[in-house]
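Got a structure here, written out as structure tokens. Questions coming.
Note that one protein chain of the assembly has been removed; the remaining protein chains are unaltered in position.
For clarity, chains are labelled A, B, C and D in written order, and residue numbers in each chain start from 1.
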Amino acid sequence: MDNLNNYLIVSAVLFSIGTIGVLTRKNAIVMFMCIELMLNAVNLTFVAFSRHLGNLDGQIFVFFIMTVAAAEAAVGLAMFIAFFNNRESIDIDDANLMKW
Amino acid sequence: MDINVAQLFQTINLNVIMPEVILSVLGMALLLVNVFVPSKSKGYLAWLSLIGIIGAGFVAVTGWGTTVSSFNDSVVQDNFAIFFKMIFLLAAGLAVLISDQYMSREDCNHGELYPIILFTTVGMMLMAAATDLMTIFLGLELMSISLYVLAGFNRDSIKSNEAGMKYFLLGAFSTGFLLYGMALIYGVTGTTRIAKIASLVVQVGGAGNTMLLIGMFLMLTGFLFKIAAAPFHMWTPDVYEGAPTPMTAFMSAGPKAAGFATMLRLLLVVFPAMKAEWSDLLWILAVLTMTVGNFTALRQDNIKRMLAYSSIAHAGYCLVGFASGTATGTSGILFYMLSYTFMNIGAFAVIVLIGKKGEPNGTVMDYAGLGHKRPLLALAMTVFMFSLAGMPPTAGFIGKFYLFSGAVEAGYIWLAIIGVLNSAASVYYYLRVIVFMYFKPGEEEFDWFTISAPVALALVVSAAGSLIPGVIPSLLLQFAQQAVKLI
Amino acid sequence: MLGTYLPIMLLILVSLAFGLGSVVFSSLIGQKKFSKVKMAPYECGCEPIGTARERFPIKFYLIAMLFILFDIEAVFLYPWAILYKKLGVFGLVEMGLFVVILFVGYIYVWKKGALEWE
Amino acid sequence: MGIEILGLPLYYYIAMVAKVLIAFVFVLLTVAYATYAERKIIGWMQVRIGPNRTGPMGLLQPIADGLKLFFKEEIIPAEANKFAFLLAPLVALIPAFITFAVIPFGDTIKIFGYDVPLQIVGYYDAGVGKVVDMNVGVLYVLAMSSLGVYGIVLAGWASNSKYSLIGGLRSSAQMISYELAAGLAIIPVFMLVESLSLQEIIKAQAGMKWFIWNSPMTFVAGMIFYVATLAEVNRTPFDLPEAETELVSGFCTEYSSMKYAMFFMAEYANMVTVSAVMVTLFLGGWDGPFVSAIPWLSPLYFIAKVYFLMFLAMWIRATLPRYRYDQLMHLGWKVMLPTTLALIVVTAVAGHFGFYTFSGLFGN
């Protein structure tokens, strides 16, 4: 029941899915969702460890991660809206004004 | 659950985070002042912020020489933290000084700018003082999130939007890695206090523990993103180019230093047992970062982009100090970040002045003739360029000297040689600015701007800061030495 | 763990079965006579103009963001509320600061006009 | 203890299935007859008769309505996102039902010699010697009630109709706004109970010390919570999403047949649930006179209280006009939110000086 590895594997898989998503998708919002997936994978890891170790620090950490993720979402989505207002698109391939 | 309230109070020593408290309170106050006192000009907010920053600086230095932990060992006030706090406050102060003129010109003079700068500074200061993974994370995010806003601050400018968006996506992405690394480290050691982790790292087998190793590298990856080390530097040029210039200045100095502060604390306090693993990696990354930064900068015409690549290169120089891991190298990082703050923000201050509304991203060619039309300004820019290039007798030289000395001391001669060769290559593009300023005739009269008092002050401070430590660096170097001694 | 969550699982299954069942069943037995007009979205009898999935007022976004931020703040209040007696003055001071900071943000948002609907 | 499966006795499973089915059917029936009751009550209040044709006193009306909707044509608008369109009613309905899982609808009673707490997630742990339930029950309630918003947003967006979209957005904005107030309003209760377990909360109110009158702070909190929940389930005077004059039928304009019925059911199921939560948090749950003597009374008390609250909601519907949208948001954000925050502060400070309740029951 309390098998740590199962949780770790799930969270690692989630993290990888998130990472791959960020790297392959072009829609900024989808990318951001993938990032959130990564963060939640981390949360899962923390909680699993916390439970396994019988130490609450991990769960407290998760609190902060969630808070920060919310703040990040607020800022990020606002940024996307500003971008959309100017470019009528949320595709990061359209964020191409600056190239070396 | 047994909670001893008296004990809880004992863990708190507010003095340790007094500078942060001052800035936070000031930030919130300014936020309210901004909405309650409607005024077209936001200059007074800048001055108020500056007063707060100076005040916080004074409060911070009073703790010099002492090491006090607080909040149950999650924050510490030691020389290391104070030194870095000074860098951040300096960066913030200079950024505040050069903001008003730019923001008024670009019609994005929102009063929120100053509180956000202050919050960013608080975040950075927390990073430097943090001795707990949680505090590190919170500081980092407070800094990062504010920076995303600052990067996209000019919301009517598409470039600024793009900058904000890219910075945000990649920054958040890197946070994911950082956190995963922290989670693994927590899983191995069962604590988030770095002092405890440090003692446990050895117990659990150091590098022999795969999860710990992966955790460390993931965490490192997160920080390498923040300091724009190759190959995690892709965001830097775009973000630096797109962001409002004063914010670019701020971003290139403060957060980078904050990233280094935390990396230093982590690597030198938590993972000294695994030095063999990380120093090799940082060796390679240092070379890669310097080289990529410098050689890409060579091809840039846009001066902000050029400075962006140059800032990547500078991160590379600092990584040299890391790879060496000696006190010389690490104190070199501290000194270098301080002088880099002066010279880089100084350079950006000049860019702020030269820019015109709507096209603030001038090319190097736009500087043609500046040396003759505005000799003092050009002189200041020259000082900054030479300092960035690491020419004696500027602060940049002494900084590089110590960084490379660290490498030599630790036996990384080749690293030092690659470093100085890179430094020589970098001279080319820094000189290019000077070449255009002095050697090329320009049609521009450079009469469209006046140097406002705050910017003038920033320029003077930056120029002095780039020159004086180059001639009499002893005191600052000793401070840097004392600062790294504790970690 | 299991004792607590198994019933929820069961309840979800039951509700899902009910929901899906009724949807499927009704779509099986209901009549189907399609026509173009019937399939068109309702727009007071007029011809629908353009797609409906276009931009909508930024206000809704603002509300959503504010909700997330204040909701997260509630997340911190809950654990504190449970321990509030044990934490005593310490908790009171800490949470007082927390609420004050929150209030600063709230006042800012208010003065900034984010809460005005028109 | 007889047969054990996965560490739990067999009777646990039997009781679990029984409780789930009972609760489900109860909610379903309540929902069905709430519609009937609403029409009847409002009818009386407006000196009308209400439904009276189908069955005696129109008692078969809900069943007839249901059957009718079953046989109706299912229309999915062209251009609609079919998957989301189908998913939305389910997403709206299911959370409304499963919220009920944590609500204790009665005391622990003995059935065939076994202790069975009348709470779906609760079970009697012989080892510990007490009822175990979800220790974060309130969080579960909040989580599930938040999920309902997704159904509405999805429905509004998937329909590809302007009315649906605006209706969906409006109602989701409204729901989350008031969810905030509701979520904050219950904090004083936790401060008094020091637990998030609903069993504990009811236990704390045992002996008629219901929070609604036991403490001034929780009284205010209860009032706010009730009003906020009305808004959260889109009841009058906050039924803007379905403001026919403005938005036709809001987010479910394009829905028909059983899918429409499911939104309808979801709304009433939500009403049942929030009433149950309100009862649990502020009205002592299943507590009432003589409960300790006759545990079988407890579910009856519970049902009575829930039905009373539902009646109240219908009464309000019959009485009050609808809010304007800006007034609605004004109330939510500028009145309720600061009030709840202030309430928390007041509770904390007052509590610190020992003033927790009228009776001083929890006073130190």
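Methods note: a contact is a pair of C-beta atoms (placed from the backbone, for glycine too) under 8 Å apart; a residue touches a chain by one contact, two chains touch by 3 or more.
Heads up, the rule we're going with is that contacts and distances are computed from a predicted model.
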What is the protein name, per UniProt, of the chain that does not appear here: "Oxaloacetate decarboxylase beta chain", "Heme exporter protein C", "NADH dehydrogenase subunit M" or "ABC transporter permease"?
"NADH dehydrogenase subunit M"
Displayed chains in contact with the omitted chain are B
Have a look at B:59, B:108, B:204 or B:427 and name the one touching the chain we're not showing.
B:427
Which residue from B:160, B:331 or B:344 sits in contact with the chain not drawn here?
B:331
Of B:101, B:209, B:405 or B:466, the residue that touches the missing chain is B:405
Applying the definition given at the start, please give the residues of chain B touching the unseen chain.
327-328, 331, 371-372, 375, 386, 391-393, 397-398, 401-402, 404-405, 408-409, 413, 416-417, 420-421, 423-424, 427-428, 431, 434-435, 438-440, 472-474, 477-478, 480-481
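The working rule: only the chains that are shown with their structure count from here on.
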Can you check how far apart chain C and chain D are, centre to centre, with Cα atoms defining each centre and the answer in Å?
15
So what's the Cα centroid distance for chain B and chain D, whole Å?
52
Chain A residues touching 2+ other chains are 71
What parts of chain D, by residue number, touch at least two of the other chains?
none
Interfacial residue positions of chain C with respect to chain B in the complex:
83, 86-90, 101, 104, 107-108, 111-112
How about chain C: which of its residues touch chain D in the complex?
2-8, 10-12, 14-16, 18-20, 22-23, 25-27, 29-33, 36, 38-44, 48, 51-53, 56, 59-60, 63-64, 66-67, 70-71, 74, 77-78, 81-86, 88-89, 92, 95-96, 99, 102-103, 106, 110, 115-118
For chain D, which residues are in contact with chain C within the complex?
6-8, 12, 16-17, 19-21, 23-24, 28, 69-80, 86, 89-90, 93-94, 97-98, 100-101, 120-121, 123, 125, 132-134, 138-139, 157, 159-166, 169, 172-173, 176-177, 179-180, 183-184, 187-188, 190-191, 194-196, 248, 253-254, 257-259, 261-262, 325-326, 329-330, 333-334, 337-338, 341, 344-345, 348-349, 351-352
